[in-house]
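What you see is the complex with one protein chain gone and the rest in place.
In order of appearance the chains are A and B, and numbering begins at 1 in each one.
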Amino acid sequence: MTHKRVIVVGGGLAGLSTSMKLSEEGVAVDLFSLVPVKRSHSVCAQGGINACNDVARQQGYSEWEHFEETVFGGDFLANQPPVLEMARTAPSIIDLLDRMGVPFSRTPEGNRDLRLFGGSLYKRTFYAGATTGQQLLYALDEQVRHHEVQGHITKYEFWEFLAPIIDDGGRCVGIVAQDLRTMQIRSFRADAVVMATGGNGLIFGQSTMSIICTGSGTARCYQAGAKLGNPEFVQVHPTAIPGEDKCRLMSESARGEGGRLWVPRKRQDSRHPNDIPEEERDYFLERLYPKYKNIVPRDIATREIFYICEQGMGIGGGQMVYLDLTEKATGIPYDVLKRKLGGILEIYEKFVGVDPLIEPMKIYPAVHYSMGGLWVDFAKDEKTGGLRKADPRNHMTHISGLYAAGEADYQFHGANRLGANSLLSCIFTGLFIAPGIKKFIESQPAVAEKTQSLYDNAVQNQQAIMTRLLGSRGTDNPYVMHRELGKAMSDNVTIIRSNGKLKQTLDLIESLKDRYRNNLGLPDSGLWNNQSLGFARACWDMILLGEAVTKAALAREESRGSHFKIPDEFVDRHDLPLDQRALQRDDEHWLKTTLVSFVDGQATLGYEPVDVSLVAPRARNYGKVTAPATNAPTAGAAA
Amino acid sequence: MIAPAEKGKTVKLNILRQDSPDAKPYWQNFEVPCNAGSNVTSLLRSISESPVTAGGAKVAPPAYEASCLEEVCGSCTMVINGRVRQACSTLVRKIHPHDSEEPITIEPMTKFPVIRDLVVDRSRTFENLKRIKAWIPIDSSYNLGPGPRITPEEQQAMYPLSRCMTCGACLEACPQFTRDNNFVGAQIISIARYYNMHPNGKILKDERMEVLMGEGGITDCGNAQNCVKVCPKEIPLTESIGVIGRAATVYSIKKFFSK
Partner (left out) sequence: MTTAMEGSVGKNPAGADYSSQSGQLHFWLRRVHSLAGLAFGGFVAFHLTVCATTLSPVTYQQEVNRIASLGPNLAFVEFTFIWLPLLIHMLYGVYIIGRGSKWNGVRYNYGGNIRYTLQRVTGLILLVFLAYHLATMHRWGLALVYDLTHWSALSSFPWFHPSTAYGSTVTAIKTPYSPNPWFWANVISDVLYFLGVWAAVFHLANGLWTAAIAWGLTVTAVAQRRWGNVCLAVGIIVGIIGTGALLGVTVLGKPSGNLPETGVVVRYMQKNASHASARRRVPLSTCGLTLRPHINDATTAAKAS
């Protein structure tokens, strides 16, 4: 009897939950990861994980509200059935994590504590201090370790996924991967492959993401024929510590727990923030959004910060605002916040050298999450409105047998992700799709019978690429090219976008492609733990992803969620509010999913409708009041 | 989105390199740009962008591990200026006096086999997690209701232990942990304590104690207590060692009289 196997690429929450569930279903799993899975980027998630809960339920909340908020937060670009299924499953996922021993923060009675998070007026976010992602990742890591010890899961850590192997029938039947230490390239057979390789923040240079988040896993499937969905939707998180190597996230939970954003009313006020009296502070989010205050969704908070700095009202006239957690501003005692937010406070203290409970933090938005990713299918259950369970179509890419899960896919979050929904979507996907994958591999002939030459050819292709890269003797260092790409993407394709700048970026990307092909110089030509090789390969992937993101953004002639487009002639009209300068959401023409395919070395755009069968799109402004930016009354805003 | 930088400043680096596991280590000097917010990982990245030694020789960039850059993933542990640290949270301005001509020394950890340059093989620590059954046994991932109720006091005692990122700093600084013995070190002892605390994790407590009372277990601790000093997450490691020591005493007596 032949055992069928599934390869999971990526060991973050999505990869681990998929592996765990597959193993539990009796499917052997080979788990590939660039780093020990315990070091995956999920570890960076801080704030929490959303789910409807008994307290919120008794206040009028429900799974439907959770679904509705998520769809609304995503500006109606998300396919609705998967979101509904996720929201419905969320409470049981929390229970499961609880059973796995995640040290959720507790109420005095011993129940799991809840906090407020962006885009909701109900407390529906479970958390473990301010390191929720780490705690969740570790809990899953441990479960997977248990399965590993039992022999059901084999880990390949420090292995890099190079390409999917696709047979004549267009089915993914394995992968090519490289051992990052010995540099050995070999093929692995698999009856199905799951890509759980996370986001692509690194194409923006500095982001809140780990430096392994190059998106190359996604990009390699994209080059092999899988399509990208909505790549232009990139979340810029409002609050991060600006940094030269990365922007370190200051979780939304800081605001959920009472943190307030403000700038001095006086332009370029040079006083110490603690010396600026209450009436001389502009709590601009509270002024503009009296209902949601500091916990408006991220795209909105980000734009308001951008705008207030554009107006020259940032700290010292620069690109920073205060995120205030001091007792004076929040009214919450030092010890309470220390306990609830310890993890992120430490990060600020370590990297900035200031205790943020004593002195307001200086923050600015930073690229944080890829809503877009590999396009994946779903199978709607007409009876429940959600998804059909154990359907092999769920989360399958355009390539048969190739699945995507977690941040690597484009599902759930539409044009803007709500805070604390990503941990949920990653774990939900993994748990939900495993039975469908099992059904898929059972329905297909075993890949063990496939001809060996298919695999040998794939290995030879990758060896040829490696040989070419190792022999490249040009003058363009891949790390420097990445920096150039990152700067252009960060400057032009993040918070506000205009066609002129997007075209400039595409030109730069074209020239980077050209330089990469003709003038790349690899600083290391060795065949042992050669990190430059891996980075150079990823650099190409990042250039291609940058192209896909920029092209899709250029084409989308509207503003929606994180995609905010200002016609060229209005870009510098600082006298006008952002809303008045930008294009409006255009459901008639643009309520559709962008599909990017890789054709003849180019990103090629296509579109498909969004499933909005459950909630009709409506205007999204979170009760913004239009008031002049200066001299606005602040009384009551602090309440 | 880039922090204001001090232009034109450089810093000297002295890096202990090793081309492969069996090769002889050698020192190499670099001089790289350094800004107000520079940390050791950003200096290493600078070398990758321009891999030229202080003497002007073109070399392969030093290999190093790094991922999250915010001290939660545990990748970038190395010995910097003679002390084990996370390279990402080691800010140059904190360890290096302003305008100092002295180089910053960067070495790989000494307690693990070197793969290349600053990259070491820490698989031993992950294998040890298997040995002590570092998991909570669950029936399945089906929906079986919530976990046990846990008081905030219990949670607050467990949470710091659960922040261990398997970085290896405690092991590097531990005089009892060497390449040729099989001591598990503070990390594993503390993780075992964590699982023993959980109402369901307790199910495997005896099995963990059996491992920890064997060779390389709790009794191999020499109480130098470096672990707790170098732990980047300030985990109460020595307290965990005390707790497991107590559990070992109780367990051994219990076992003596009951089995």
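Just so it is clear, a residue touches a chain if its C-beta (ideal position, glycine included) is under 8 Å from a C-beta of that chain, and two chains touch if they have at least 3 such contacts.
Since the model is a prediction, treat every value here as computed from it, not as a measurement.
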item	value
Hidden partner chain, touching residue among B:Gly56, B:Gly82 or B:Gly145	B:Gly82
Among A:His66, A:His147 or A:Arg265, the residue in touch with the chain that has been omitted	A:His147
Omitted-chain contact residue, chosen from B:Ala36, B:Ala57, B:Leu144 or B:Ala224	B:Ala224
Missing-partner contacts on chain B, residue numbers	82-83, 110-111, 130-133, 140, 173, 175-178, 180-181, 207, 210-211, 213-226, 228-230, 236, 238-239, 241-250, 252, 255
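Basically, only the chains that are shown with their structure count from here on.
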item	value
Mean-CA-position distance for chain B and chain A (Å)	27
Touch list for chain B against partner chain A, complex	1-5, 19-20, 35, 37-39, 41-42, 45, 48-51, 58, 60-61, 63-75, 88-89, 91, 94, 115-116, 119, 122, 126, 129-130, 133-138, 140-141, 143-147, 149-152, 154-156, 158-159, 162-163, 165-166, 195, 198, 200-201
Sites on chain A touched by chain B in the complex	20-21, 24, 35-36, 38-41, 43-44, 92, 94-96, 98-101, 103-112, 128-129, 131, 134-135, 138-139, 142-143, 145-146, 148-149, 181, 206, 210-212, 242-249, 318-319, 339, 343, 347, 350-351, 353, 364-366, 431, 477, 479-480, 483, 490, 523-526, 528-532, 535
